[in-house]
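Take a look at this one; I'll ask things after.
Complex shown without one protein chain; remaining protein chains in place.
Here the chain labels run A, B and C in written order, and each chain numbers its own residues starting at 1.
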Amino acid sequence: MPAIRIFVTGGTFDKEYDELTGSLEFKDTHLPEMLRLGRCRIDVSIRTLMMIDSLDMTDADRELIVRHCAQSDESRIVITHGTDTMVETAAALARGVTGKTVVLTGAMIPYAFGSSDGLFNLGSAVSFAQVLPPGVYIAMNGQHSAAPITPG
Amino acid sequence: MPAIRIFVTGGTFDKEYDELTGSLEFKDTHLPEMLRLGRCRIDVSIRTLMMIDSLDMTDADRELIVRHCAQSDESRIVITHGTDTMVETAAALARGVTGKTVVLTGAMIPYAFGSSDGLFNLGSAVSFAQVLPPGVYIAMNGQHSAAPITPG
Amino acid sequence: MPAIRIFVTGGTFDKEYDELTGSLEFKDTHLPEMLRLGRCRIDVSIRTLMMIDSLDMTDADRELIVRHCAQSDESRIVITHGTDTMVETAAALARGVTGKTVVLTGAMIPYAFGSSDGLFNLGSAVSFAQVLPPGVYIAMNGQHSAAPITPG
Partner (left out) sequence: MPAIRIFVTGGTFDKEYDELTGSLEFKDTHLPEMLRLGRCRIDVSIRTLMMIDSLDMTDADRELIVRHCAQSDESRIVITHGTDTMVETAAALARGVTGKTVVLTGAMIPYAFGSSDGLFNLGSAVSFAQVLPPGVYIAMNGQHSAAPITPG
């Protein structure tokens, strides 16, 4: 069973309701709880790189993500990410990471809401990450697509 | 995108609370609702073969499942199944179906309960079904394992 | 069994996640769904007066609420309301409505989230509305308190 590295970057996935402000905010990631709910037995290590809306993600943030993926011991990586700029980050990863299977996933509805697509997407992403050949992929809607290789 | 055939056989996955009897019963399958919640965009066709507890599954039931898989036009198949005898059905499929990717999955907690592992497992199963080579597999806990090939 | 009139004004109660904007917005009220979930058999009629954050509620809005309560045929009224200015509206009602039992309630967490206090509060509010003597009350946290009578 290949070990999987999970990098958390925020996105809708991890937003939750803040009673004080009455708005959606980031607190801690829900990934461990979601993997427990899914009774996931894969050898997984989770690291939160940032907790931001992907519209607020800068080039420096993307460099940080690319660097962590490139330096990771694990060759199979899942990244949770906001959907708005997931394609840009995937392109940056496709330019900067080789020889590893990197799968980005996200959610349209926060997990903290009862009716999120997040749990389905996470099950999908960790599965694709185990069996797809090296490359950068986006896993959403039960599908996977290869990241576009574009000049940076 | 490969089309996926989903065969429903029942199992914990689809059990729900019956107010009249106060016990867990089968009504309709939750698969369409779960795929909608997961915003699944794979070309999927669902057919309910039976709605039973897998402890009640007979050899004739297994033959029916094998025949439907063997005759299916789609070469990629997901089967929802009770966990108690999932391995037996996987073995029957391994003996009777060739040249197709068949993935069995199930749940430890009914989907109708808020905290089911079913949505995670379904996301996992449809993903494995798309990328694994022909064979019979069990997808649970984020993992996949090949069905044992045993003399029938 | 006395008939109860329910006036909806918005508040956290009815906020839901808008995928397009990624923020919390008002769509339709969840009151009918909540009463169905609670299997409420009280003779209830629901009318949405406004769907706003109570911080945005103006004096004109409050006058509208008071007028609807004063003119309502039913002598028992429940109002769903944002918590931020619930006390102000209760005070306005205490000045403008006599001879009726008016109960304001709300929620700290939107109902659309799985873990809302809204269903508990609604059960509480419709119960207090049936048995408390005429007056204006706030029902939150399982408790009821009379509205302050203040000069307007």
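By our rule, contacts are C-beta pairs under 8 Å (C-beta built on N, C-alpha and C of every residue); 3 or more make two chains touch, one makes a residue touch a chain.
Here the structure is a predicted model, which is why all the values come from computation and not from measurement.
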* Out of all the chains shown, which come into contact with the hidden one? -> B, C
* Would you indicate which residue among C:8, C:34 or C:104 is in contact with the undisplayed chain? => C:34
* **In subunit B, positions touching the absent partner** => 12, 17, 19, 22-24, 53, 84, 108-110, 112-115
* **Residues belonging to subunit C that touch the chain removed from view** => 1, 34-35, 37-42, 108, 114-117, 119-128, 130-132, 139-144
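Everything that follows uses one rule, which is that only the chains that are shown with their structure count from here on.
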* To do: Please report how many Å separate the Cα centroid of subunit A from that of subunit B, as a whole number.
  => 27
* **Contacts with 2+ other chains: residues of subunit B** => 114
